[in-house]
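Removed from the display is one protein chain of the complex; every other protein chain stays in position.
Take a look at chain A:
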Amino acid sequence: MLMLAAIVVLHITTIILLLVAAIDNAWWVDNSVSADLWGRWDFSNNVWHYTNLKGYPEDYLQAVQATSVLACVFTILALFVFVAQLFTLPKGMRFTFTGILQIIACLCIMTGASIYTAKLHVNDTSGGYGHCYILAWISFVLTFILALTYFILRKKKE
């Protein structure tokens, strides 16, 4: 019972971290600039201004956008499938479908973060990675652990 609660809490935490990483525009941070994935926030005259992203390799940026969104979708689907399988799975079987969805989510966020690291902001001299970038990699680790857990876990026999 405790283990079930821990797994569900970890899964919900992963979902929240992935959603923050995908939605918040903070993959790249500079002095009073917070950019990426969807737009750019500039802080001037004590006001934040939102502008569109310009001068980025469009295809790589859109690929990172797509994989981040897909990672969120798959991990949320995995939670629903896990709850459904808790009631419908025969005793002693493994949660394979949930594990598959979770590993796909893991692959998606890994692909997205890797493309971002390799192809975007390669020649920028100032600025660094923001909290969304860090959360994306943390979510990669968490989704991987969860996927392994679902592949190994068996439903109780009694």
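To be clear about the criterion, a residue touches a chain if its C-beta (ideal position, glycine included) is under 8 Å from a C-beta of that chain, and two chains touch if they have at least 3 such contacts; residues count from 1.
Just so we're on the same page, contacts and distances are computed from a predicted model.
Per its UniProt entry, the chain excluded from the display bears the name "Myelin protein zero", taken from "T-complex protein 1 subunit epsilon", "Myelin protein zero", "2-(3-amino-3-carboxypropyl)histidine synthase subunit 2" or "2-oxoisovalerate dehydrogenase subunit beta, mitochondrial". Across A:Ala66, A:Ala84 or A:Val141, the residue that sits in touch with the chain not pictured is A:Ala66.
Seen across the whole complex, the unshown chain contacts chain A at 52, 58-59, 62-63, 65-67, 69-70, 73.
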